[in-house]
Structure formats: structure tokens, C-alpha cells
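Excluded from the complex is one protein chain; the other protein chains are retained at their positions.
Should a chain be cited, it is by its letter among A, B, C and D, assigned in written order, with residues numbered from 1 in that chain.
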Amino acid sequence: MVFIAPPPVDIELLLPLLSVTLTAVVVLMLGIFLKGRTGPLLAGLSLLGLIVTLFFTLRLWNANRAGFSGMIVGDNLFVFFAAVSLVIAGLAVLLSTSQLDRPIHDAPEFYALMLFSVVGMLVLSASTDLLMVIIGLEILSIALYILTAFARPRLSSEEAAMKYFLLGAFSLGFLVYGTALVYGATRSTQFATIALALRLPEALNNPLIITGLGLLLVGFAFKLSLVPFHMWTPDVYEGAPTSVTAYMSVGTKAAVFIALLRLLNEAMPSLRPQWALILSVLAILTMIVGNLAALSQTNLKRLLAYSSIAQAGYILVAVIASGRLGLEGVMYYVAAYTAMNLGAFAVVIAVSKDDQHVTFDDLAGLWYRSPALALAMLVFMLSLAGIPPTAGFLAKLYVFSAAVQAGFLDLAIVGVLTSAVAAYYYLRVIVAMYSQPPAGQPTVRVTVPLGVVLVVAAVATIQLGLFPFIPTGEQSGALLALLSGAAGR
Amino acid sequence: MDLGTILFFGVLTIILIVPAIMVVIASKPVHSAMYLVATLLGVAVLYLTLSAEFLAAVQVILYAGAVMVLFLFVITLLNPTEGEGPDPIRSQALVGAALAFSLLGMIAILLLAGVLRSPFADYPPRPPTWGDNIQAVGAVLFTQYLLPFEIISILLLVAIVGATVISQSRPKGE
Amino acid sequence: MLFDYLWLALLFPALGFLYCAILGDVFPRRWAGYVGTLAVGLSLVVASAGLVTLSGLPEQSQAQSSVLYTWIASGKLAIPFGLLVDPLSITMTLIVTGVGFVIHVYSTGYMADDPGYARFFAYMNLFILAMLTLVLADNFVMLLIGWGGVGLCSYLLIAFWFERPEAAAAGVKAFVVNAIGDVGLMLAIFLLIAQLGEIEYLKAFKAAAGLPAGGTVITWITLLILVGAVAKSAQLPLYVWLPDAMAGPAPVSALIHAATMVAAGVYLIARTHPLFEMAPTTMLVVAIIGAVTALFAATIGTVKTNIKRVLAYSTISQLGYMMLALGVGAFSASIFHLATHAFFKALLFLAAGGVIHALAGEEEMAKMGGLRLRLPVVYWTFLVGALALSGFPLFSGFFSKDEIIAAAFFSERGGWLLGLIALLTSALTGYYIFRAFFLAFHGRSRTPDEVAGHLHLPGLTMLIPLVVLAGFSLIAGYIQFPVAGFESFLQPTFAQAHQPEIGGINYWLIAAISATASIAGIGLAYWRCGQEQPAPAEFSAEGWLRRLLLNDYYIEHLYRWVIVWPVFWLGSLVSTIVDPIIVDGVVRGVGGYTRIGSRALGVFQTGYLRTYAVAILAGVVVIIAYALRIGLQR
Amino acid sequence: MNELNFPILSWLIFLPIIGGLIGLAVPRSNPGALRGLSISLALINLFLSLTMLVRFDASKPGPQFVEQLNWLPTFSIQYSLGIDGISLTMIALTTVLTVISLLVSFTAQNSHTWEMTVFTLFLSGAVIGTFAARDLILFFVFWEFMLVPMYILVVTAGGPNRSSAAMKFFIYTAVGSLLMLVSILSLHFISASLLGRPTFDIDTLRKAHLPYGVQQWLFAGFALAFAIKVPVFPLHTWLPSLYAEAPTPVLILATMLVKVGAYGFIRFAIPLFPEAAVAYAPVLAGLGVVGIIYGSLAAYTQRDMIGVLAYSSIAHLGFITLGIFAGNERALQGAVVQMFNHGISAGMLFALAVMIRQRTGSYELSSLGGLASRWPAMAGFTTLAIFSAAGLPGLNSFVGEFLLLSGAFQTRPVEAIIATIGIILGAMYLLRMFGRIMHGQIGNGRSFPMGDIRLIEAVTLVPMAALVIAIGLYPRPLLNLIEPATRAIVSTAIERPVASLAQSVNHGE
Partner (left out) sequence: MIAPLWYYLIISATLFTLGVLGVLLRKNPLVMFMSIELMLNAAGVAFVAFSRYLNLVNGQVIVFFILTIAAAEVVVGLAIIVAIYRTKANIDVDEINTLKG
């Protein structure tokens, strides 16, 4: 019998994970015991759990803990993205309560799964090991597969779930295979160790590593719906319940981008030219295809899906640029994108008659039916289009600044030109609201939770645009050093 | 490498790859499932040759056992008697196949080149230093991989909750 | 400064304009006429005072600048708002205010029944203001203000009866053709600024003396000024607007399109004569344009049947004379003719206006005839004007015109050809004006009975101006006597000019020939039109020559084909094809292709799960291919 | 802080914007309150700008009424305001036109007065912001934001094709301005290495002497944005369609929108990239001239008033472009004066167009005619406006045109001559329009119940008419205001680079 020494457990670092998990379990349990319309109660409970978690998360500010043999880290980057993820989840919970005429069946499971997906996001934000990344991604993804199917027995919801699931699993295959190759080349899956190994020229020159990198990027690209790995996105976004669409459009991006950022900068800084090139191509394709495809959409959910593809392209530009501006750019963009995209989806939920098909007709004459809602949507659309003084503008400014500074002028130019194209479809939304007289649509009822989301999102969109708050704090030493090293090059 | 080894691995290759091919081309899902079991068992044998006894056992029990039973269960539940219909996007499938084979070629080249340049690819390798496989796995699993081990339980919980909620029958139009 | 009060001459018409424009229809309408007339009268008084002051000055200081303020200052360029008083400008001022005053008086009667009474006087006063600015300006740019202002008033007054499409069109034509002249003048000023840096007359002339005489620069400057003069003074080839301008009321034709504004071109060249004298080429061009225009317009005048149009072509012809005089260097003679012409042509127009007024707006001579007895005062005054115009001995036109013809023959810049043309024109002048005279006043009445029965007999306000102008037409020629009085008055202005000295036998010989020629013309007119029944051809368009003349030698057609329609076609081309289809087409094309690209992308989004998988695989293959390229390099 | 110890520029910018925000909360059912709010804010703004006019010291070099705050330190972006004579002129004009635009929109009975009022306020604030900003990003923020109220105005209150027109306008200008953003960022980073510190402040950036090759690219980015906004031929096609669809009262203020493009050339593109500007000047001046002729020709054959005015704007802005790129101080000064004048004369024409449409229900030239006999006072104002636009000597536009063309004549004679000839075409299309509207007879069977100019309408027209005449006769105050600023630009941004270019050519030989 070999005695295995118990490893040290950093409970503070685990607290956010634990509290969300605990909330999820409590919600599940209550669902078993309580009968009737439990939705609002469980939503409130979930919100409470998320707020508590947010508290635990923020306590880690400037703590810079690494734990569990380098599996996760609790740096400020984690705190920021975890906080964003928690806010996203909170707003999504509020959104989900508002689909009143489409009650969420199985409320306990719904909220529990949502909370579990938050666990996945937290894991992703913290992980510094490819295995943890895979596990986090799977928790998040599996929860989302099921949430996508929650509008069943509507076929489109199930179809979306199946497409999402099969392609997701397909891409997982690439991700895992890539991990295997990286492991073969560097003897480890841990970022720090990989980076160390890659300092040696023989590891760097091993074709396994570049192949592995490529396959890993495929896995990430799928989750971020980068072109050409994006094709599931519009279908899934259309088919899923709108509140879930809203949630995954922002949540996945936030969590996966931070993981990607860590992988590239902490594990593979020495492969920067290679991944920058691959990602540049993907970014250019994404910005072009995402925006172009959105032009001819008539279903708002599909339109926003393509829009989110394109937005991911812009964030990716900041990732490629790296450096201080790039890092802050990703952070800022994700925060801004959260506010404006969730806001837009909130409006979509408010005006939609049918969970799947939300068209421009549903928006027609909104300006005359519900001016406040129309103004909020105006703010969100302008922000998505990158028009000042909204957060979307500053976000783009960040991205393009970072790109120009790092010498990626081509990315910046493609970015601005596609932004102009993007303006077209965002403006079409505005035209629908402001230009056409109402055609007998019912007056819009905005529920309290939805109103809260709208106000929070709109205020955040403008507030971030005018007085941006970018909490860099004392960055986790290693990452910032790497970043500044990359910028200095 | 002696002849016996070559013969052994030659046979192993056949019992691994042929069923794998059959998985892809068998017309009935139930046949595919059976061929998959064969492949999985073949992989377990591969694990054994690599001194991963623990994994081989898990592979047989968990995969060839539990997972495949689940598959067969679903297949019989759905009972898709007729084979697949005509392919509406056949040309596209051909493009896909071409891409897949080129992928195979490229990955094979890259892997071989990688092996050639790896400092550790000497054959035969040194015997494993970890001693008893199960003990070694356990030691690593509960120290270095403690956190993933715990967290993967959440994944399983998610899967269980998800599977139950989604496969519950519910009257339409509710 | 001596002439600081002179700006009052500008102020009164300005105030008159403001009153008529703003309050004219608020207070009783008649007041507008009184105020307008009074304003011009006061200007006349100021101008007379100016004349008195000027006469009291020694000759060498008879060019006084009085600067009100600096109008534009930009860098080294400073443009003052200043008045230049010298014999030339004071002469012009007197003509403008004097004739203007008389015509204002006349208009109070003539326009009495017009609904736009106040508006009319507003425009007229504005015109006086602009014209005075033009003649009193002490620099080119201020001249341009007056120049543009008179153009504006001309437009407004030609199109005064804007309900009539032809009047509105005529106004536009006048303004646009004059705009060509404005552009020429502006370019001349630009060239002056660029080359000399001066735009005040006196300084510019001094600076120009440094330029090589006959050089390219001075030639271009003068040619461009000439473009302006030609447009304003309705010379070939830009005369086309003036005949149409007769669509305005008769007093307008008298004041603007006979006496004052059209003479502005002549004034301009006289004003800038130091420049022209340095450019012999331009002088020759001026002379040729003048001579040809004089003959050309006179020939057309012989066939026109609209009484005001006859007078219009006559005006063009007479302005041609003045140009000719300028071209041959006889600046004083030109201004002299300008002055006499102002009186007798104004008289003729007003008299014609009396006829038209009486006939309720009828201008066609085919509907006139035999008015001698019905409108005696008009008849006699028209006769005086016609005699003066035709250069009948001892009438004002005789003296001034003969000086020009003599100068054309004997000046060192003249020549026998120019002289002959001038003489021929003189004969034609006698013919066409008396043709009109006879057609209108003699013979049998061709007026429809309902009109003839209700003649609007002119009142005193119309008759007195006629008589006054007739008096001036009689005596104005004598200001030159006893010894070149007018010329010596103008001497300070033209001191530096090399004016031809023609006296003695040459002058009297020419006078005799010219008088004979014009009397011959009058005789011919009497022979053809003086009978009870005029030659029937007069009112028809038989024969190629008559058609040619009636159509202005088809110059109008030429313009239409070469300029007007091409501009319109080009414009239509731009509006209908180039802009919406080509230029915007590119823009929309980009948008369209973007949309097509968008649809094309939609085609790939088949909804088939496996399509998406193929896309993913394609991405993988590309990335792995890249890895292959990189990985095997080293 | 500044001369007044009062952030007057910020007030000028944000008063209308805050007013607009408050206005959004005023219900539609209470138009009176909104009118009162908006017009009083506009009047306060007018008063503030007049205060600045009084307190502005034209003899002092450099920006005045400066305000500076660190806005986004991460990017070293400053909230930095300040004006010179050119900015002040434009701001004052904007405040005047805002008042007039609002008043006209009140008189025009339109179901969208509410939108017009609220978003006009936003537009006004944004336009003033562009003129006051001295930080490139701050400028860009206002510049982009400017599009939004205009866009909303068009899509809510516009004509039948409003969506596509507004879209073309937005996308077209967005393409240009986004490329400018790339230029701005490149400038920022390149000059950061030259200056040793990153900045967006234009006065500091001017000191970074960029290499000529870099300047060329960056200038191109700026020039494209400004050229689209001006608009310079052939980038103009958004303008006629926008004007055709936009609610006309708004166009009175929107004339300032295109001025921002010209202003951008003067304030940013030329001083920041002097050598490149000199090198590109022939092209842009040439395009300006083409625009004059092209716009005039198109205006000559338009079927409705707004079309004529739209293409006339293109022609007039062609003059301004020529003036800016003539490379001559007088021409530049003339261009600025013309920017001012065009605002007035075009504003007046748009105001009159609104009044005519209100009385006759149409902008179609073919359905109008003979209005002068029905409404003489309106005809009088129209006459003044038309001849002001035509550049009649003695009226405001002549001053600018004269300075502009006489200046341009010295450096670019051929272009100046063609441009001067363009004046003839200008007279042609303007008089054609005037004649079609005012002259002739009122179409048979038509009766127009409304009377002549009402008092509130006169209130909008008289100030502009007064400015037309006053500037025509006594332009000195305006010129004195502008001259130091233009001289500074010319001496640093045109004469020096020309000299240095010449020098380098000499060295090269």
C-alpha cells in the first residue's frame, strides 16, 4: 500500500466554484421537493448564488493565487472574466424569467444547468492546463447542448441541439487530438511547462507541436464560431430558446477567449508568429463572412448570430495583437459586448411573438409603440456597429489600436471596412423600428426582470463608452510579462 | 523487432482497422456498433502493449461495456429498420472524403517527421519507471490531478441531469 | 475730404429702395413713386453739388478718392469702399441721376395702373444705387459690386412682368449673358491682382505703367475687361440679351437698356483707358467689335417691326459707335456720344412707351400707324429723338456721332474701312429710325378699333419728361461748343490719353458726308414707309435677306445649338445617366456585390449538418497544410 | 482654465445634447413644452456663442477657451477643446442655424416635429463638438456621433425612400471615417515613437515631422473621410439622395454637416500632413473644379427644388475645396468665408423651400410657378437668397468667392479660370429654379389658401437676410476673425512644406 500524500487544497481559490455548484445542487433539490410554479423562486435563488459567488470571486482580486499543481490560477484576469461570466449568467437568469408566455418547463433543471455552465466558464477562466480547459469546455458545452434543446418539443430546438452537439463533439475530437500531440512534443499539458519546453529549439522545431497547435486552434475556433468553423452558430442560435441564445452568445465567448488568451500567451508565446498568422486568416475570414452573411438575414436571431460571429472576429484581432492594449482590448470588448448583445437580445425577447422566428416585422414601428425600448435598441445597435459614444466604439478603438500598434494594419483595415458593412444590418434594425409605422402589433409589455436587464445593459453600454473602467490592477506577473514581452517585439 | 512482434502487430492492425472501417461503412447502425466494440477492444490491446493495464481495463469495462450497451439500447429503442436513404449531398460527401484522406496523409507525414525528430522515440523504449501501473495512475490522479478529478464529477452530474431532463417524455403542445 | 458728402448720392436711392421694398405696399401706393422719384432727385442734387465742387478744383487735382471704409482686407490685399470723383465719373453720375430722375417722373404716370407699382420703384431705386456705385467706384472690385447690382436690377426689371414667360426668360438670358461678362471682368481683376497687386484704379494704372506696353499680360487684362464691356454693352457676340430685354416696361428700357447700364461697358473702357492704351491689339479688337456691331445691329434694325426692338437694335448700334470711338482712341468723343445718346435714346424709348401705353401695351408697329394726330406731343418728341439719333444736323447726335466717324477715319488707330462702316451705319440709322417713325405715326391707322377707341392718353407726368428730354436732345450737342467744352471738361480724366485731334476741314467734311448719308436714309424711309400704305413687305418675312435679318443672321440659333442646348444636354446627361447610373452606379454596385456575396454565403448555409462538418474539415485541412509547410521546413 | 473661467465650449456642446435627452422624455402629446425647451436651449447656445465672439481675441495666436481633461488615459486620449477664428465662425453659424432650423421645423406642420426637435438638438451639439475638438479621437467621436441624429431624423421623418437614402449616407460616410480612424491610430503610434510620448493632441502631433512616405498614406485616410463628407466629386452621390429624403427643416442645420468635412481638411489633414497635403493638392483642387462644373450641370436639370439645392451644394463645396487646396492664404480665407456663406444662403434657401412646400405641397418645379404674384415678400427673400448663392457682388458669397478665386488664380490659374466660368453655370441653374418657382403663372385651377410670410417665418428669414447683406457690404469683422487662423495654417502647413519640398528637389538634382 502506497500512501498518497493529500495535496494542499486552496479553499479560497475553490470558493467561487464551490458556491456555484452548491447553488446548482440546491436548486435541483428544491425542484424535487417544491411543486407548482417554482420558476421565479429558483431564479431568485440562482441570482443569490451568483451574487455570493461574485463576492467570493472579487475577494480574489490581486490575490494572484495558483493552485492544484498548476491546474488553475486565481489571477486578476480570472477575477475579471469570472465576474463577467457571473454577470452574464445573472442577466441571463433574469432574461429567462421573462419568457412568460413560454414558460420554462423543468425550471429546476434549467437553472441548475445554467449554474453548472457557469462552473464550466469559471473553470475555463482559471485553467492553466489543457486538460482543465477541456473539462471546463465540456461542462459548459454539455450544459449548453441541453439548454439549447429546452424549447422542445419544438423541432427546431432539438435540431439545434443535435447539430450543436454532433459538431461540438466533432470539434472536441480535434481539440483532444491536438492536446495529445502537444503532450507528445512537450511532455506536458500544463501551460507553464509547455512554455518552458518550447524554449528548447528541438521542441520548437518538432512538427508535432505546430500540428498540435493547429488542431487546438480548431477546437477553440469552433467554440468561438470563427469562420469556417462557424456554420453551426446561426442554426443553433435560431433554434435555441432566445434567453439561452443570449446567454451562450456572450458567455461562451467570454470564457473561451480568456482560455485562448492564456493558451497562446502563457503556453505558446514562442510560437507567436505561427498562431498569429493562423488566427489572422481566421479573423479576416470571420470579419468578412460574419458581416456579409448577416446582411441578408431577416430573422433577428440569425442576424444577431452572424453579428456575434463577426464580433468574435474583432475580439480575435485584439487577441492576435496581444500586448497591453490587446489584453485590455479583449477584456473591454468582452465586457462591452456582453452589455450590448445581452441588451439586444433582451429587446428581441420583449418584442417577439414566437421564440424562433423574430423578424423585422416584430420591430416595425417600435419607436411609436414603445419609445424607450426603441431607444434602448438604438443604443445597442449603435454600440454593436461601433458608433460613439457607446461602448462598442471604444471596444473597436481598443481592437484597432492594438492591431495598429502591433503592426497588423491589414487586420485593422479589414476590420474597419467590415465594420462599415456591419453598420448596414444594424441600421436595418433601426430602420425597422423608426421608419415604419406600427402595423397592428400589440403593445410591448416589458416585465420587471427584463426591464432591469435593459436598463443595466443600456446604462453599461453608454457608461462604458464614456468613462471606461478597465480594471487591470496588478496583473498576474507571468502573463503581463509575457504580454509586454510580446508587445515589445 | 522480431518477427513475432511484427506478426502480432500486423494481426492487431487488421483487427483494429478493419472493424473501424466497417463502423463507417456498415449499413445498419447495429452492425456499426458491433464493429465499434471490436475496435475498442483492439485499442484496449494496444494499451496493454503500452503497459497501460489500468486504462486497458477501463477501456473494456467502461467503453466496450457500458457505453456500447447504451448505444445498443438506443439503437434497439429507435429501431431504425430501413437503411439510410439516398444521400442528398453526395458530391459534398465526396469532397469531404477527399479532404479526410488528405488530412490522413498530412497528419501521417507530420507524425512520422515528429517521431523522427523526437529525442525519446528510441525503440525499444526503456521499461516504464512508474512501477505498478494502477498504483502509479492512482498516485498521479489523486495528487496532481485531484482538481480535474473532482470537477469531472460535475461534468457527469451535468450529463445525468441533462440526459434525464431531455429524455423525459412530455405531452406535446403543453 | 472734399467729396465726403458724395456718398449721400448713394444713400438716397438706398433709402428709397428700402422704403419701396418694405413699406411700399403698406403705405399708400402712390407714395412709393414719390419717394422713389424724390430719392433720385436728391441724388441729382448731390451730384450737381459734386460737379460744382469739382469745377472749382485745379485741373490736376480733379481726381479725388473718398474712402468710406476698407471693405475687404486679406493679407496684402485691401479693397476700400471708396468713391472716385473725376470729370468722367461726375459726368456719368449726372447722366444717371438726371435721366434717372426724369424717367422716374415719367414712370409715376406710366406705371400708375400696374399692381407692382411699389416694387417697380424699389427696383428702379436699387438700380440707381447700383449704377452710381458702378460709376463712382474707385476700384475694380467695387465696380464689380455696381456691375453685378445693375445686372440684378436689369434681371428684375426685365422680368418685371414675370407672369409673361417671355419676360421671365428674357430676364434670365440677360443675367446669364452678363454673367459671362462678369466672369471676364473678374478674371481681369484676378490678373491685375496677381500681376500688379493693386485694384484701385489710380494705383493700378500707375503700377501698370511698369508693364511692357503691348505685352501679353496687359493684352490679356484688357481683353478680359473687354469681355465684360462687350457683355454689358451688348456688343457682338454677346448682344443677344438686349433685344429680348425689351420685355420689360418702357421706362426700364429707357433708363437701363438705353441710357445708362448698357453704357457701363463703354464707361468701363473709358475708365480703364490707360490700360487699353498700352494694348494696341485690344484697341484694334475694340474698334472692330464696335464697328461691326454698329453696322450689324443697324441692318437688323431695318426690318424689325416691334417698335421697342427697333430701338433696342438701334441702341446696340449706337453702343457700337461708342466702342468704335474707344477703339480708335477717341475716348472723349465716345463719352460725348454716350451722353447725347442717353438723352435721345431715353427720349425715344419714353416716347415709344407713350405709344405703347396709349395702345394698352401694343408694341407691334403692324398695329400702329397714324398716331400723329392722336398723340401730338409724343409724335413731336419722338421726331426730335429720331432726328438726334439719325445725326440730323444741329441735333445733338449730329455732333457726337460725327466726331466718332471722323475719328474712325482719321485717328492713327482708325482707318478708312472703319470710317466707311461708320458712315454706312449712319445712313442705315436714318433709315431704320424713320421707318419706325413713319410706320408708327404716319399713314393709316392699323390699330384695332376697340383699342383705338380707348386710347390711354398720357398725362402730364409722362409728357413733361418727354419734353424735357427732347430739349436736352436738341441742345446736348452744344456742350461741346464753343471750343470743345465737354472735351476740355473731361480732359483731367483723359489727360494721359493720346486722343486724336480732328478739326478743321476734315471734321466738317465728314460731318457733311455723314449728314448727307443719314438724310438719304431718312429719304429712303419716307419713300418706303412714309405713304398712306407702307411697303407691304415691311410686315412680312419674304425674301432671304429679310429672313436673315429678322433672324439676327441666325446668331440666336447658333447660340442655341452651340451653347444652350449642349449645356442642357450635358446637364440632362449628368442628371439622368452619369450621376445616377455611372457615379452612383459604382457605389450601388459595391453595395450590390456585397449583397450578392451575402446571398452566396447563405447558399452554403444549407442546413445540412454534414455540410458544416465538411466546412470544419476544410478549415482543419488548411491549417494542417500550413503546419506541414512550417513543420517540415526546419 | 480659460479666458472666461467657465467651460463655455462644453456648455455649448452638451447643453443641446442634454436638452435632447430631456426632450426624449417629453411626451409627444406635449409639443409646446418641447418647443419651449428646445428653442430656449438653442437661444442660450446662441447667446453663448455670441459671448465667445465678443470675448474672442483674434490677435492672440493659438486656441482659446481651452478646456482639457484626461479622458481616457489608457489611450492618452484627452477631452481637449479649444477654438480659433475658424472654429468660432463655424460654431457661431451652427448656433444660428440651430435656432432657425428649429423655428422652421415648428412652422412646418409635420407629424414628426417631435423627432425633428429632439434630434436637431443632438445634431447641433455634435456638430459644435467637431468644431471645438482638439484631440483627434474626441473629434472622431463627435464626427461619428453626428451621423446618428441625422440618420434617425431621416428614417423617422424623411421621404418615401428614406431608408435607402439614410443607409447610403451612413455607410458611405462610415467607410471613409473608419479608414480615417486607422489613419488616426497609425499617426498616433508612429508619432509616439517620434515624439517620445503617445498623444492624440493635434498641436503636439504637428510637431512630429513624419516621413513623407508615411504622410502620404495617412493623409489619404483622412482625405477620403473628409472628401466623402464634403462631398468631393465623385464621392458625392449620398448627398442628393439624402437631401431628397431628409426632412427639409433639418437640412438647414445639415448644411453644417458638410462643412465639417471642409473644416477637417483645414484643421487636421493639412496641418498634420503638410507635405502630403501639398502633394495631393492638385488632385483635390482639380476634383473641386470638376465638382463645380458637374454639380452645376446636374443642378441645371433637376426636377425639384431640393435636387437643385443638393447639386448646388456640391458645386459650392467644389469652390471651397478648390480654395482649401489652392495653397494660398487668400484662397483659404475665402474658402472659410464661403463655408460660412454657404451655410447662410443654403440655409435660407432650405427655409424658403419649406415655406413654399408648406403652401403648395410640392417641391416639383413643374408644379410650381407664378408664386411671386401670390406671395411677393417670399419672392423677395427668395430673390435675395438666390442671388446670394449665385455670388452676386455686394452680397455675402461674393466676398468669399472673390477672395477664393483671386487667391486660387495666383497659384492655380487654370483651375481658377474654370471655376470662375462655373459661376455662369451657377447663375443658370439658380435663375432657372427661381423662374420655375416664382415666375410665370400659377397653374390653372390651383389656389393656395395660405398667405404671405408669417411673423415667425420672417423671424427665421430676416436674420439670415441681414447676414447676407451685412457680410456682403462689411465683411471685415468676419475676415479679421478668420485671418490669423488661416495665416497660421498657411505659414506652417503650406509655405514651409512647399519650400522644403522645393529644397529637397533641388538637393536631389
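Here, contacts are C-beta pairs under 8 Å (C-beta built on N, C-alpha and C of every residue); 3 or more make two chains touch, one makes a residue touch a chain.
Predicted model only: the values in this text are computed from it and were never measured.
Looking at the complex as a whole, the chain kept out of the display touches A, B, C. Check A:Y145, A:F220 or A:Y314 against the missing chain and you find that the one touching it is A:Y145. For chain C, the residues touching the chain absent from view are 602, 605-610, 613-614, 617. Mapped onto chain B, the interface with the missing chain covers residues 1, 4-5, 8-9, 13, 16-17, 20-21, 23-24, 26, 29, 32-33, 36, 39-40, 43, 46-47, 49-52, 54-55, 58-59, 62-63, 66-67, 70-71, 74-75, 77-78, 80, 84-85, 87-89, 93, 96-97, 99-101, 103-104, 107-108, 111-112, 114-115, 118, 120-121, 123-126, 128-130, 133, 136-137, 140-141, 144-145, 148-149, 152, 155-156, 158-160, 162-164, 166-167, 169. Hidden from this view is one chain, which touches chain A at 131, 134-135, 138, 142, 145-146, 149, 152-153, 155-156, 158-163, 165-166, 169-170, 172-174, 176-177, 179-181, 183-184, 187-189, 234-236, 238-239, 297, 299, 302.
Here, only the chains that are shown with their structure count from here on.
The central chain of the assembly on a C-alpha centroid basis is D.
Between C-D and B-C, more C-beta contact pairs join the chains of C-D.
The mean-CA centres of chain A and chain C are about 77 angstrom from one another, to the nearest whole unit.
The mean-CA centres of chain B and chain D are about 70 angstrom from one another, to the nearest whole unit.
Looking at chain D, residues 171 sit in touch with two or more other chains.
Taken residue by residue, chain B touches two or more other chains at 107, 110, 113-114, whereas all remaining positions touch fewer. Against chain C, in their complex, chain A makes its touches with residues 162-163, 166-167, 170-171, 174, 205-208, 210-211, 213-215, 217-218, 221-222, 228-229, 231-232, 234-235, 274, 277-278, 289, 292-296, 421, 424. Touching chain A in their complex are the following residues of chain D: 24, 72, 74-75, 137, 140-142, 144-145, 147-148, 151-152, 155-156, 158, 162-163, 166-167, 170-171, 174-175, 178-179, 181-182, 185-186, 188-189. Interface of chain D with chain C (complex): residues 168, 171-172, 233-234, 236-238, 240-241, 294, 297-302, 329-330, 333-334, 370, 372-373, 376, 380, 383, 387, 392-394, 398-399, 402-403, 405-407, 409-410, 413, 416-417, 420-421, 423-425, 427-429, 431-432, 435, 438-441, 473-476, 479-480, 483, 487.
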